[in-house]
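Note that one protein chain of the assembly has been removed; the remaining protein chains are unaltered in position.
A, B and C label the chains in the order they appear, each numbered from 1.
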Amino acid sequence: MGDNSFGTLFSFTSFGESHGPGIGCIVDGVPPRVPMSEAILQPYLDRRKPGQSRFVTQRREEDQVEILSGVFEGMTTGTPVAMLIRNKDQRSKDYSEIARQFRPGHADFTYQQKYGIRDYRGGGRSSARETAVRVAAGAVADRVLKAALGENYQIRGGVVQIGPHGIDRDRLDWNETGNNPFFCPDPVAAGEWETYLDGVRKAGSSAGAVLEIVADGVPAGLGQPIYGKLDSDLAAAMMTINAVKGVEIGGGFALSALDGREAGDEMRAGDNGPEFTSNNNGGVLGGISTGQQLVVRVAIKPTSSILTPRRSVDMDGADVEVVTKGRHDPCVGIRGVPVAEAMMAVTVLDALMRHRAQCSLFDG
Amino acid sequence: MGDNSFGTLFSFTSFGESHGPGIGCIVDGVPPRVPMSEAILQPYLDRRKPGQSRFVTQRREEDQVEILSGVFEGMTTGTPVAMLIRNKDQRSKDYSEIARQFRPGHADFTYQQKYGIRDYRGGGRSSARETAVRVAAGAVADRVLKAALGENYQIRGGVVQIGPHGIDRDRLDWNETGNNPFFCPDPVAAGEWETYLDGVRKAGSSAGAVLEIVADGVPAGLGQPIYGKLDSDLAAAMMTINAVKGVEIGGGFALSALDGREAGDEMRAGDNGPEFTSNNNGGVLGGISTGQQLVVRVAIKPTSSILTPRRSVDMDGADVEVVTKGRHDPCVGIRGVPVAEAMMAVTVLDALMRHRAQCSLFDG
Amino acid sequence: MGDNSFGTLFSFTSFGESHGPGIGCIVDGVPPRVPMSEAILQPYLDRRKPGQSRFVTQRREEDQVEILSGVFEGMTTGTPVAMLIRNKDQRSKDYSEIARQFRPGHADFTYQQKYGIRDYRGGGRSSARETAVRVAAGAVADRVLKAALGENYQIRGGVVQIGPHGIDRDRLDWNETGNNPFFCPDPVAAGEWETYLDGVRKAGSSAGAVLEIVADGVPAGLGQPIYGKLDSDLAAAMMTINAVKGVEIGGGFALSALDGREAGDEMRAGDNGPEFTSNNNGGVLGGISTGQQLVVRVAIKPTSSILTPRRSVDMDGADVEVVTKGRHDPCVGIRGVPVAEAMMAVTVLDALMRHRAQCSLFDG
Partner (left out) sequence: MGDNSFGTLFSFTSFGESHGPGIGCIVDGVPPRVPMSEAILQPYLDRRKPGQSRFVTQRREEDQVEILSGVFEGMTTGTPVAMLIRNKDQRSKDYSEIARQFRPGHADFTYQQKYGIRDYRGGGRSSARETAVRVAAGAVADRVLKAALGENYQIRGGVVQIGPHGIDRDRLDWNETGNNPFFCPDPVAAGEWETYLDGVRKAGSSAGAVLEIVADGVPAGLGQPIYGKLDSDLAAAMMTINAVKGVEIGGGFALSALDGREAGDEMRAGDNGPEFTSNNNGGVLGGISTGQQLVVRVAIKPTSSILTPRRSVDMDGADVEVVTKGRHDPCVGIRGVPVAEAMMAVTVLDALMRHRAQCSLFDG
């Protein structure tokens, strides 16, 4: 699998730089006869689109997606779905400074070390701009999953912590994420975060965040042991997102501090088969879905591009001070929500197809 | 890639059940002309071997590895290295009870849901016994890495938290991990943990843990953006280990609570090129190694097999109480250390080979 | 996918050298709940076993296969099926000569060039002995296909040409292949070949061959365009077999000489849907199965190991004369038949699983 591809049976391959002609992807393995169009996909992209509040980058990109293949008369045909988003707002600013300096916390240094060359404009390939195409691919996956799993299936996500400020779990309501600029499922916390993030922004700094993404309606049995475990694939998926530094499933790190009587999920006979009395395992046991809600949390570091001067070196190895002006997200975690949702959709669909390939051969 | 394979260029494919004839793996992509023998590999396996203290399972397995191929006159030949470990201590106990019950927190339920059949003896394929072959594959990787990267290269790991009890970072000394039954790098903490874990064990329960694995001497430039990032591959690797529920790189979840001035790693000109003033990013920026120490932490849930009765259901969906007698690790995290080290070795070598394939084509 | 693995969803990874401890493979992606045992697999291996006539190698190998995993109480469980065949008849002959010489037509030279080291005993990894494990993997595939496709499914093969001597198509009867030492579907030709091959053998030489493998009962729709075409996968499969130098599907090279009116396969309405009036395309159109018989032909070069002295060089680059004594097949094509059948079974099952993964998501 190429380095710029994600997924095995349902997969996408991504391309594009922040300030090149455009970004896009090819989605392969798309099941045929699923309704698809630009109009269906665009709302997914609009959720991630920059410039929607003062808490995200002010770069102006409409992120209009063009479907180049794989859809005929409003339906997928089973051939690859290529999608293209032209870059619009590549500012013709003078890059001479950044061209020779390594912005701290960014991939400038490592790309240069790896390739001996880099497209330094706006971070080039390492820019979070690439994540727009994941949302497009995830949108395709989401539509296929809805067709396959029905109305119970749903992936939702939000920010559950910004800087040191979390949410109140008693107030958690996923329907609230559309009502505030943070995709926050707790409306009260969202109000408090505005103040906090304004302060951070004015101080020329940025904030970290924790995201939580949940999937309902995922049947039991998905995930391929041993090295294609559902939680392993989810962890890999999340860790490919820019600025992610940690992933946990269900109780995650908190489980480490518990003893075995507290941490386990017990089962009881229910009206529609076995039921779990808790979900510390986040819907995965032995790498296979239990049929419960899938729960993934993602740690996102503070945006590295800040107005506060930072010490670094240049291409000659000489000391420099770097102030990253540009148009940056004070908290990249916010726009990470639709990206993480998309990665979960792709991962779940891929797991579903892999499962059925092996285990449904004698059905139907 | 098959579901039971890990890695791309340097890869291994694993097989075997807890109570079947044996377990083993085929390691593919092994560079030729590296000294290799059973005598070289055995010490790696011995570190993970059961029965070495009262804090791990008392199952008696010598875990003697037999090399079946790929080594000729004490050297790798470039052809696949197959390794076999025969199971010895499969107790001929009566499995009739466990055969029809789902042990809570185990994969019994999900394997049955997925495959409609399962080898229930000792957890079958989902048993942590499988991890022995990872240690064998990791040992091969480690020897190749030493040959390729030299003496500065080293992977070390240990338990840094058991239950709620962490270590004192000021006392952290990786050389201490061989001096206590916990692979603990803090000798004082290790002493305290004995008391804690004895208590948990006597209460018929078990404990969670946090592992930390570090790699030194890894050159800058490893990791393949976007979907083959080094941290993504490390996260996937760790999440395939039994009972792991979380992974973090460098500062991990703690970074989410910081602001951008605290979280960033600055750089300064050093005697041998650029130097970082801190390592919050755990040695990875943009998915590519920085040349600093790689730092990964892994959350492990408490062992699910405990003597305390747990509520569950049986194959007919009826309520049952399950007491898992058997010979179990009171804290599976302990023996997870050599496994996590092995997974890191395989991941780093794979990244090195992928990097060189693309970026060293015009060298040498 | 590792270099020693074949297949994508249904795959196997092979290991072993001609004179090492043993050979074997791990079959991954095996659908669960298919009856499986050593007794079921052994007859497949027996067809390829050496020493069954004077026209094949006299090496004594029972090729007893041991199942190490993935089968429980006589059924596949969905976990990987590992199989081991211990080598028995590794003659303790003096290899000092062959160790330093490159046998012409063999892989001795290229392995040395590639790896800088080689296990020279009996050709090491490049020996056709490796093909025994393909037969084992193919046997697993064949049993799964029978379970999935029913009684109409059947893969058969034979030798249709030895040296310059072909068969009479009017006498072709696949049931005859078990009645002569050549897997020849034409009993008259088989008789003539005995004379020819005895002559070649006595002259200290060897003979080439053409194999034909056909599959019936393969449904329409298998094969994944564009780069996972069924015929492309079949060609790759056949070309991995030792000594194969050509592959054709259906009419193959003969079609190149025809014009478009002769070469096409027309269709007519039939009692059970559309029927083809001919099968020049060998059951594949656009890389997808048509539902007709799959037809593959394979060109096999004469065995390179012959008693006639051949000119070559040694490790120092000095001229030498090589006479390959050993125990060799005068026509390797013969024992290639069960191998080619096995590769077709694996390829067809893999295509079936890939097809269903993508196109049967909304069924059943």
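Methods note: a contact is a pair of C-beta atoms (placed from the backbone, for glycine too) under 8 Å apart; a residue touches a chain by one contact, two chains touch by 3 or more.
Bear in mind that the values here come from a model prediction, so they are computed numbers and not experimental data.
Although one chain is not drawn, the whole complex shows that of C:70, C:157 or C:251 it is C:251 that touches it. Residue-wise, the contact with the chain that is not shown comes from C:107, picked out of C:30, C:65, C:107 or C:136. Hidden from this view is one chain, which touches chain A at 1-5, 7, 11, 13-17, 20-26, 28-29, 32-33, 66-70, 72, 75, 77-82, 84, 114-119, 124-125. Chain B residues in contact with the hidden partner, per the touch definition given at the top, are 9, 29-33, 78-79, 144, 147-148, 225, 352-354, 356-364.
With the whole complex as reference, residues 1, 3-6, 8, 14, 102, 104-107, 109-111, 113-116, 125-126, 130, 161, 163-164, 200, 203, 205-210, 220-229, 231-240, 242, 244-253, 255-269, 273-274, 277, 280-282, 284-291, 299-304, 306, 308, 310-313, 317-319, 333, 354-355, 359 of chain C touch the missing chain.
Criterion: only the chains that are shown with their structure count from here on.
Distance from per-chain Cα centroids to the pooled protein Cα centroid is smallest for B.
For the pair chain A and chain C, the fraction of shared interface numbers is greater than half, so the two copies use mostly the same residues to meet. Taking each chain's centre as the mean of its C-alpha atoms, chain B lies 38 Å from chain C. Separation between the centroids of chain A and chain B, computed from CA atoms only, is 26 Å.
The set of chain C residues touching two or more other chains comprises 29, 32-33, 78-79.
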